[in-house]
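Mind having a look at this structure? Questions to follow.
Complex shown without one protein chain; remaining protein chains in place.
Up next, chain A:
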Amino acid sequence: MGAQLRVYRSKIKSAQTTKKITRAMELISASRIQKALSRVKASEPYSRAITRAVSAVATYSNVDHPLTSEREKLDSAAIVIFTSDRGLAGAFSSSVLKEAERLAELLRSEGKTVSYYLVGRKAVAYFNFRKRDSVKSWTGSTDQPVIETAQEIAESVVSSYNLDDQEGGVDEIHLVFNRFVSMVTQAPEVVRLLPLEIVEGEVPETPSTDVYPLYEFEPDAATVLDKLLPIYVESRIYNAMLQSAASEHAARQKAMKSASDNADNLIRDYTRLANNARQSEITQQISEIVGGADALATAK
């Protein structure tokens, strides 16, 4: 019986140690969510300004740009997957990867070849384990994304978009990332980045005449658009990264909270069992002594 008690005690100890770790991670994530959210908020003026500028060009001029026009033949697609660098965040990375798989399946059923761009160590590990190829990957800063990374990602996807099919160019680009809905919900989201489809127009649609309202572009509309669209793409990617970072912290906080709660439950259950074991050990010892004394008394 003594052995049983020891087993319970060591289990309680290990649950307590785990709980210390998960509690600490929970607190760290909780403090980082706020920071990540304020970064999302701080980047809003930038993306709003760019979106407005793009929609101004789209509304007030009639330039066509390769980044906005749908190609006739769509036979290759690229998916950019945003996961985290570290685990212990519940279903954070796996739900994004699952969503990406579903999208890839859909694209393949439409007869497109799919290539991947990966952000975050978890996505890279997922692909390595399955011995699959990715075009390019970025790791190391998913919990605190910087604009430079977004710039690199934007450059490489836009340049592969601009290539011809024969040279391995792609016809459309999708982003898959976790959107921060609330502290408890983070939903994986798929957005088609290129060709651009969402230009949230704040300017009312002008009737389709050949005359555009007076709007001056320097040097001219085509050049401005040429310069603006890559920046727009970049800001969309940056926004996805920031959303994903905030979601990562929230997901980790939730996962660690439930881990701490589970550790609490385990400790309570094992403490009960250990008390039980201790009690029955004592009972047994008493009955042994009583039995022994009885035997001695009758033997006399």
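Rule of thumb we're sticking to: a residue touches a chain if its C-beta (ideal position, glycine included) is under 8 Å from a C-beta of that chain, and two chains touch if they have at least 3 such contacts; residues count from 1.
In this text, contacts and distances are computed from a predicted model.
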Of the options "Ethanolamine ammonia-lyase large subunit", "F0F1 ATP synthase subunit epsilon", "Methionine biosynthesis protein MetW" or "ABC transporter permease", which is the UniProt protein name for the chain that has been left out of view? "F0F1 ATP synthase subunit epsilon"
Touching residue (missing chain; options A:Arg9, A:Arg23 or A:Arg52): A:Arg52
Where A:Glu72, A:Glu110, A:Asp164 or A:Glu218 are the choices, the one touching the absent chain is A:Glu218
Touching the missing chain, which residues of chain A? 39, 42-43, 45-46, 49-50, 52-53, 56-57, 60, 147, 150-151, 213-219, 223-224, 227-228, 231, 234-235, 238
